[in-house]
Structures are given as C-alpha cells and as structure tokens.
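Got a structure for you, written out below as structure tokens; questions coming shortly.
Here the complex is missing one protein chain, while the rest keep their positions.
For chain A:
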Amino acid sequence: MSDEPNKGLQSPLRRKLLMGAAALPLVSILPRPSFGAGPATATVNTTGLAVTDTEVTVGILHSATGTMAISETGSIQAEKLAIEQINAAGGVLGRKIKFIQEDGASDWPTFAEKAKKLLVNDKVAAIMGCWTSASRKAVLPVVEQYNGMLYYPTFYEGLEQSKNVIYTGQEATQQILAGLNWIAKEKGAKSFFFIGSDYIWPRTSNKIARKHVENVLKGKVVGEEYYALGSTQFNSVINKIKLTKPDVIFTDVVGGSNVAFYKQLKAAGVDLSKQALLTISVTEDEIDGIGGENIAGAYACMKYFQSLDNANNKTFVPAFKKMWGEKTVIGDVTQAGYLGPWLWKLTCEKAGSFDVDKIAAASPGVEFKEAPEGYVRIHENHHLWSKTRVGRAKLDGQFELIFETADLIEPDPFPKGYQ
C-alpha cells in the first residue's frame, strides 16, 4: 500500500464530490449553481479556446452509431455523468462545463474529421474521446497539429506517448504482467495458448505476454492464433486447444467475436471452472452480450470491476445507474471514461488555466482520490498509475474480485525487453 495515500472523508474534494453526487436529484429543483465567480477569462485562456466568463466547452467524441457504438456508449454515459457532477459541484475554475458531442460513427477518418471540427471550429478546451486504437491513431495527428487535449479511456497497446493525450486506461504492461504472474503462481501454469483478434492491440499485447511467459515465468506458449475482427468461427482453434491442453488460455478477442467464442467453447465441452482462461478483453459490458452462463469461471484482468468494494465505487455505481438506468453495467473502460473529465478539471485547477500547454505541463502528479477504481495519479508519461486486478466471472455477469496488486503499477508504454 506504499503508494496509496490515506483515503477517507477528511479529503475536502471527496466531500465536495459526495455532496455533489448527493445533490444530483435536487439539481432540477434548486436554482442552478451560479457560475462566473472564477478568475478572469483573459488570464485562464490565452489561446482563444471556447471559454467565457461562465462557461467552458469540451468535446465528447465517440461512436454513437456503427459497430463500436455498443462499446463506446458506456464511455459517453460516464463522461456525461462526470460533467454533470462537476457542474453540480461548481464547475471548473468557476465555469460551467458545456459539451459538444460528435459521432465518430465507428469510422476512423470520421473521427479525425470530427476531432478537427471540435478543435478548429468549436475551439473546445479538451476532448474526451476515442475508443479503438485505430480511432486514436487517426485523431492523434490532429490533436498534435492543432494542440488539443485528448483524454483517452481505453486500455491499449502502449508504444505511444504524446504531450496532447492523457491515457486514462492502462497500457499493455500494466494490464497483462501482474495478471500473468498471478495465474502462473496460483495455478502453477506453465503452458499458455494465445487467441486474439487480428489487429494492433492483441498482437502487441500477446507479444508482451509471450516475452513475459518465456523470459520471466519460464513457461511455454503452445499456440498463438488470430482471427479477423467480427469473426465468428472458432471451432478449429477450440480443437487445437483441446489437443494441446494448455494450462491457461489467454485471450484478447474483441467485440462481437467474444459472443461466438465463449458459446462455442462451452458447446465444445471446455469447462471454464477446470480449464483456466485469462482474458484481457472481456468486461461487464461484453458479458452482457456473451451471457454469464457461457463465461462463468473465466478470469479477467482489468483495473476496475463494477463489484469493487470501496467507498468511491459505492457512490459511483448508484449515481451511474440513477442517470442511465438500473440495468446498465459498468465496465473497465466506462470507469476510465469517467476519470477523464475529473482529471481534466483537477489539472485545470492545478494549472490555474485552460491553456493546453499549461495543462499538459501540469498533468504529471495530478491525483484523483475519488476514482471509483480507488486512487489514480498521472505519471510524467501522461499515463495513469493504477492497480491491476483479477476477477472471476460469475453467472450474473458480474466479476468477483480475486486478486489485486498491493501497489499501484507504474505505466511503461515503451517497456524495455518486451519489444
């Protein structure tokens, strides 16, 4: 626990947040908090961003339509919740956050176009957005060229670092290594079978996992297979799994393919309570589609589960459900999306400015003690310090926390010895 500061109700910000959250139902009745008491616009905005005496504009850029909409909706919801809570608690530097939502339409060039629109036309102070690596890669040159600030919520492959991006999800080593260590120790696992979707994130993640298995755990990778995005035929690889009998199946299959994979796995008689399976791509959101009965017993390696038992999460989950419905589930990326607006607000207040350069410089060291996942802090490389957790899927679609690292894990987007 060395890195974890003393949490608790004595933190003034935490109290503010709690009050803000508690006041949410009252927002419609009470007069809205008055804005405009902050520092003068000329001092907090020297670069012509969309900041007035009472308002500051940010962009939300996710896919509301297309194949990715099902995954990205959670992030949109979390970001809107965070913005509403921040406004209820007095806004940022005395200004109310107004957001402009754009649809990336699951199409990477559209993401680039809309990011440009948000930065050039709307002059937004920050963008909360992107989900897939492909959309981030498309948007990155735009935010760098026009000097914007992007808060990116998804766990991703690493190998990237930008002044203009804060990565609120975990990079590959943060997500994978501790999970592999745990399963190797817990299950005495020596042989691993990798299955992934065929694009950059699974390939990079598996490369890192393979190096770790071979060099650190002294185990063996007995198979490594990739399937096209959206693929639904996994029978041949399931046969190979049955032949090679690996100690652990390690998967990073994404999106709708998951549904087919776990159903076929179950139909082929692979019992996940006996065959260890560790996934880095299934959150509560995906289980909604897969069905709890098809995946119960599998282990997932994440930094957040909806079932986390801490005080922050106990206020976050009800607030989220209150805003978006009792049936919504909250996955790892949704929680990371929620961090974006809060981290931005805290950074603005630390920097005393909305200027992107000042925010980029002030980001390292910013800590968010009310994060549903516990506590996070921004590293010099603009990624977050966070814990790795392993959960076991239950029949009801939730995860039961099995293991968490004692300390926060340092983000290392360019890991030495793993490239």
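The criterion applied here is as follows: a residue touches a chain if its C-beta (ideal position, glycine included) is under 8 Å from a C-beta of that chain, and two chains touch if they have at least 3 such contacts; residues count from 1.
Just so we're on the same page, contacts and distances are computed from a predicted model.
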| item | value |
| --- | --- |
| Per UniProt record, name of the chain withheld from view ["Ribulose bisphosphate carboxylase small subunit", "Urea ABC transporter permease subunit UrtC", "Bifunctional protein PyrR" or "2-oxoacid:acceptor oxidoreductase family protein"] | "Urea ABC transporter permease subunit UrtC" |
| Option touching the unshown chain, where A:Thr204, A:Thr334 or A:Thr405 are the choices | A:Thr204 |
| Omitted-chain contact residue, chosen from A:Glu84, A:Asp103 or A:Asp355 | A:Asp103 |
| Residue among A:Val44, A:Ala78, A:Ile97 or A:Ala138 touching the omitted chain | A:Ala138 |
| Touching the absent chain when the full complex is considered, from A:Leu229, A:Val270, A:Met323 or A:Ile402 | A:Leu229 |
| From A:Val44, A:Leu81, A:Ile97 or A:Ala112, residue that would touch the chain that is not displayed | A:Ala112 |
| For chain A, the residues touching the chain missing from this view | 64-65, 101-103, 105, 107-110, 112-114, 116-117, 120-121, 133-134, 137-138, 140-141, 145, 157, 159, 198-200, 203-204, 207, 228-229, 414, 419 |
